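Written below as structure tokens is the structure these notes are about.
Up next, chain A:
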Amino acid sequence: MKNKIGPLPRPIIFLNTVLLVAFSLPAFAFKVGLVLDKGGKDDKSFNSAAYQGALKAQKELGIELKYVEATDNNLLENMHRSFAKKDFDLIIGVGFAQADAVKKVAAQDLSEKFAIVDGEINAPNVKSLMFEEHEGSFVVGVLAAMASKTGSVGFIGGMDIPLIRRFEMGYRAGVLHQNPKAKIVTNYIGITGEAWNNPAKAKELALSQFNQGADVIFVAAGASGSGVFDATEEKKKLAIGVDSNQNWMKPGFILTSMLKRVDVAVYDTIKAAKEGKFTGGVERFGLKSTGIDYALDEHNQKLITPEMKKRAEEIKSQIITGKIKVPDFYKTKK
Partner candidate 1 sequence: MDTPLLEFSNISKAYGQVHANQNINFQIHKGQIHALIGENGAGKSTLMKILFGLEHADSGEIRLRGERLDAKSPIEAKKKGLGMVQQHFQLAPALTALDHVILEQPHSFLGSFFEKLNRDEWRQKLENLSEQFAMPLPWDQTVDQLSVGLQQRLEILKLLAFDADILILDEPTAVLTPQEVDAFLERLRSLRDSGKTIILITHKLREVIAVADWVTVLRQGKVAGTFAYEGQSPHSLASLMVGKAFSPQEFERKHSSNEILVRVQNLSCTSHGVRKLDRVNFEIRSGQILGVAGVHGNGQTELIKALIMPKESGLHFEGSIKYGEDDLLHLANKDIRKLEVGLIPEDRLQQAVIPALSAKENYLLGRHDFFKGRWIRRHRRDKELEESMEEFDVRPRNADLPFASFSGGNQQKIVVAREVNREPNLLVVAEPTRGVDIGAIEAIHASLIATRDAGVGVLLVSSELEELLRLSDRIIVMSKGQIKATLLREEFDVERIGCLMGGEA
Partner candidate 2 sequence: MKRALLGFVVGMTVCLSLTWFAGENPFHVLSVLFKSAFGSWDDLALTLFYTTSLIFTGLSVSIAFHAGLFNIGAEGQLNIATVVTTGVGLFFTFWFPPTHVAVALIYSVASVLAGLLAGGFWGFLPGYFKVKRDAHEVILTMMLNFVAAGLAASFVTNNQNPNSQNPESSPVSPLMSWQPWDPLHKLAPDTPFNISFLFAVAAALILGVLLYKSRWGFEIRSTGLNEEAAQMNSIPAPKVKILAMCLAGLFAGGVALNEIFGAHMKYRLGFSPEYGFIGIAVALLARNHPWAILLSAFLFGALQKGAGDLDLETNAITRDFAKVMQAILILSVSSFSLWKGKKK
């Protein structure tokens, strides 16, 4: 998780580079450009996941990886264009904010291959990696309802945007599916990008939700989530993490994490592209492809009872087979 390049001693980086070059010299290296969102590669959540996926590809597939972090949105287009000009073989944009930029640059350079996470673009040279967050939210909703003793649960969103509304809607449906009488408290941290990085406010909201009787909170708020985990530990309640597996952050207080396997999606896309199997169009990752899942590891073994696990698996298969239709905010809105 914390595998960052930064703190490594220089010689190791050097060695890595030498090895990489050595391995990839014979065939000319497959070059991947990764444009990260404003959050940057260390947000322990969404961008981290994308970066991890690309890093894994770098190690295992011997590709050449270059990543940049957006300073401001005006530069996104420029960054994609720069990668395209340098004839990178695959350019990956992370986050919905890049959709416009990718769409424009991709239309101008049809020979270039693009991928975008969380943005839906219909173009032959763009692969859109979409996630069915509502499905996973439904599953963790069921788990939350089972774990709750008070019959009241909470949801804390980061920035109030449709994407996070989608999390909320799925979660709500999941909770009510398990316990139709459950009470659900909802809060959003903010309406600007700051909301992804405001643990203090998140903690405040969590404490107030606990006071209102909630005892499990699902938080989908990027780096702000740590504030909720703090509050959870303080009040001895439970929280549910998001995107990456966050169970390790406060073992014993994090019921589970809803996984959005951006790393897997990025890795698979790179792999396919390298093997010449790149296809344009939208690929949706859901429970079926395990691009969306819930986390079960040594940190939350004791919290998830066998009964809960059984129920979760049951729900999962019901969603996959279509027996349960999870409401999707994107579709209900239109």
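Keep this in mind: a residue touches a chain if its C-beta (ideal position, glycine included) is under 8 Å from a C-beta of that chain, and two chains touch if they have at least 3 such contacts; residues count from 1.
Per the selection procedure, all candidates are chains of the complex that A comes from, given by their letters.
Keep in mind the model is a prediction, meaning the values are calculated, not measured.
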Which of 1 or 2 touches chain A - same complex, any copy: 2
Complex contact set, residues of chain A against candidate 2: 10, 66, 68-75, 77-79, 81-83, 96-97, 99-100, 104, 108, 118-119, 159-163, 190-193
